[in-house]
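The following block contains the structure, expressed as structure tokens.
Excluded from the complex is one protein chain; the other protein chains are retained at their positions.
Note that the chains take the letters A, B and C in the order they are written out, and that residue 1 is the start of every chain.
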């Protein structure tokens, strides 16, 4: 699965994107997996309330199913306009 | 006093403006005076609810004092914008 | 504060650009442009706009000043034409520039509501069936009530 990071999530993780092999069923489970892998992820994902997730370019819930998803993105609340 | 008419009030009276010598204390009294003078005024002033009045270029009430007023205007509700 | 009362057409885009450039350190500009709309049934030959010279300028200035007093604005623009217009022509325009977007939206909305019912213009539509004065819409009067004491 392609995983993308934007804004300060990207900065804390130090990468704009990476390919992750995972069997995590939801974004929430994937976050737990990554947090335990490296302190950079722990820093980026410290506060879920300050985080948003998109699955295949649509905003989604942290408990949405990851099955079949090709592209996942984590980012802070948007500040367009 | 200069009396001005606009839109269909002007059309019904047949004049855009005229000078009127009056001792009417209010626009309402002036309207009564004019109505009895000529059927054109009676036609223009038939329905006060459809009429507006300005005294010296400020919207005013039909019972506002005419004392000192130089320019009075009668017209229908405005349709700007 | 810029007020334009004129018979000729105006260039809304050029006015918007000049207004935005001149409004100072602002974050938001809202503009409204009114266009002569054709009738679906009886095609409109022309829209004639009569006004009250002297009072019109005063009313436009008062309306713009009220908006400037009520909201924190960088600048206000009011443009209104009179005379004979054809369908598709632009009748009028307002713009409000503000540090914050809510103020710009509300001020433009307020300017429009006041222009509709408090500026001495009268519209007459000319169709094949002859001329017809446009009647004031009671909703326009109701819209004004939104701005009193809230």
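By our rule, contacts are C-beta pairs under 8 Å (C-beta built on N, C-alpha and C of every residue); 3 or more make two chains touch, one makes a residue touch a chain.
In this text the structure is predicted, and so the values were computed from the model without any measurement.
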{"item": "Where the missing chain makes contact, among the chains that are shown", "value": "A, C"}
{"item": "From A:1, A:54 or A:69, residue that would touch the chain that is not displayed", "value": "A:54"}
{"item": "Hidden-chain contact residue, picked from the options C:28, C:55 or C:136", "value": "C:28"}
{"item": "Contacts of chain A with the absent chain, listed as residue ranges", "value": "4, 6-8, 54, 57-59, 73, 75-81"}
{"item": "Contact footprint on chain C, counting only the chain that is left out", "value": "11-17, 20, 25-38, 87-88, 90, 99, 101, 104-105, 108-109, 112"}
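We take it that only the chains that are shown with their structure count from here on.
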{"item": "Approximate Å spacing (C-alpha centroids) for the pair chain A, chain C", "value": "48"}
{"item": "Chain B and chain C, separation of their C-alpha mean positions in angstrom", "value": "26"}
{"item": "Junction residues of chain B - those touching two or more other chains", "value": "none"}
{"item": "Residues within chain C bordering two or more other chains", "value": "none"}
